[in-house]
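A single protein chain has been omitted from the complex, and every remaining protein chain is retained in its original position.
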Amino acid sequence: MKQTIVPLGPQHPVLPEPLSFDLVLEDEKVVDAIPSIGFVHRGLELLAPKRDFEEYVYVAERICGICSFMHGMGYCQAVEEVINLQLPRRANQLRTMLCELSRIHSHLLWLGLAADAFGFENLFMHSWRLREKVLDLFEEMTGGRVIFSIAKVGGLRKDISTETIRRASKVLRDMLPEIKEICDVFLNDASVKHRLCGVAVMSAENAHKLGAVGPMLRGSGVAKDLRVSGYASYGELQWEIITEKDGDCYARCAVRVREIYQSIDMIRQLAEKLEDGPVDTKVLAAPKGETFMRLEQPRGEVVYYVRGNGTRFLERFRVRTPTFANVPAVVTLLKGHELADIPTILLTIDPCISCMER
Amino acid sequence: MNPNIEISELKPDFIISRVTELSVQGWRLVQMSASTVQGEGDAQQVELNYSFDKDYKLLNLRVLTVSGAKIKSVSGIFFGAFLYENEIKEQFGIDFEGIAIDFRGTLYKTAVKQPFIAFAPKKAAVPPQGGAK
Partner (left out) sequence: MALFSMLGTAVKSLLRKPATRLYPFEKRQPFERSRGNLVNHVESCIFCGVCQLKCPSKAITVVRAEKTWTFDRLRCIVCGRCVEVCPKKCLEMKNDHAAPIGPVKADSVIVQKGPAPEAQTPPAQQ
């Protein structure tokens, strides 16, 4: 059987960001896939020793556009742990609420891109129409649609009034029938199921061995979610880890859909439990020491490593983003599938290439 | 530091045996990173850090080595390690042997090779010894 090598990307109408694969095909079946990354490498980790640690938040936020707030918050939490700073309760609750809103936004964005990957443009447009309402909420609360610039070392830069939070929670709950209408198409429609069921099956043992994180892991039945460790205000909320057994693209889609509903419920709980008080504390010391901070981003587990030596400039800042951990999984999953399934498989890891390459 | 985080030192010769032991016990590879450290000698000292996770506990193995040293790859045990090892090879110059998919220096095509070594902070000059006699 003759083999052809087809290059996919980096510029491709299906992929949202530049990621290149050299596919070795035998008659439309993929035999091997060799990834190429590095098209948006900006060298942000090397910038950390050159910027004042309080100003580096603005760089950390810009590692990615979709997970922007959680990068800023993860950096701030890591530095706060090194300095040993205790945040007031309201700051933690507001940060948690913005995290969950980011998660809803990211999953709605992913649903749209996944629909676009298998050619369902109408569904893509409707998912993004719902996402616009969430972006309006962000702009009303923080001043920016994509990059919020509201997190700082020591808390938040501005307070968000309790009345705005309660109204946001109500807007989300009023959106629920529309979200349910769109997500029912993803989960029940015959043509969508035909494209998603049985594609790229990954067993729980393989997921563990390949180092997959996030919905890739939870879609294969492994119940692991970093929010269990109780950072920020997650310890006060009632929620449970969402898993699915099958391990195929449909299972991962179902995990993300159910996470949207769960996040809306978490925001409702936070809006009821919101306490009054200050939203920041003064930062009096420069970081000296090292720590690891792990958060649960919409795409999976993210690890921040911060090391400071007592001056205003950090010695080392390292981010291991979830897409970086999921790429070996997708390289293994591509083998044995048809050419037409490739966009679906690439998008099932929820690739965020600018995060991956910092 | 967080009580769930544990850091332990490891000699380069024992990396494969320790990582195999952790893999059998059910630990998952979280990440591998490296950073430059101040040290004596001409070659830049680099500290490798392997992170593993089980039940939300983080275990870190620290290996102190120099830029240009040869280290055996763990991608035979954890396939996912190949991407981290390629990145450390390009940014810090650690020569990993036997990586599952070896990019041979074409992962990030940077203008300055091994940027973390090129821009590592220089050693502070030792102040002259003095004292009133």
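Each chain carries a letter (A and B) given by its place in the written order, and its residues are counted from 1.
The rule is short, and it goes like this: contacts are C-beta pairs under 8 Å (C-beta built on N, C-alpha and C of every residue); 3 or more make two chains touch, one makes a residue touch a chain.
Predicted model only: the values in this text are computed from it and were never measured.
Colleague: I'd like to know which visible chains would be in contact with the absent chain if the whole complex were considered.
Modeller: Missing chain, whole complex, touching shown chains: A.
Colleague: Touching the absent chain in the whole complex: find that residue among A:Q11, A:Q86 or A:N188.
Modeller: Going through A:Q11, A:Q86 or A:N188 one by one, A:N188 is the residue touching the chain not shown.
Colleague: Using the definition of touch stated at the top, determine which of A:Q11, A:Q86 or A:N122 touches the missing chain.
Modeller: Per the contact definition at the top, the residue touching the missing chain is A:N122.
Colleague: What chain A residues would touch the chain not displayed?
Modeller: So the residues of chain A touching the missing chain come out as 51, 55, 58-59, 120, 122-123, 126, 129, 132, 136, 139-144, 149, 157-158, 181-182, 184-185, 188-191, 193.
The criterion applied here is as follows: only the chains that are shown with their structure count from here on.
Colleague: Between chain A and chain B, what's the gap in Å when you average each chain's C-alpha atoms?
Modeller: Roughly 26 Å, centre to centre.
Colleague: Sort out for me which residues of chain A touch chain B in the complex.
Modeller: Its residues touching chain B are 34, 36-38, 41, 43, 46, 49, 81, 208-212, 226, 228-229, 289-292, 294, 301, 303, 305, 307, 315-316, 318, 320, 324-325, 327-329, 331-332, 357.
Colleague: Tell me, which parts of chain B touch chain A in their complex?
Modeller: Per the touch definition, chain B meets chain A at residues 1-2, 4-5, 28-31, 33, 35-36, 49, 51, 56, 58, 60, 78-84, 101, 106-110, 115-116, 119, 121.
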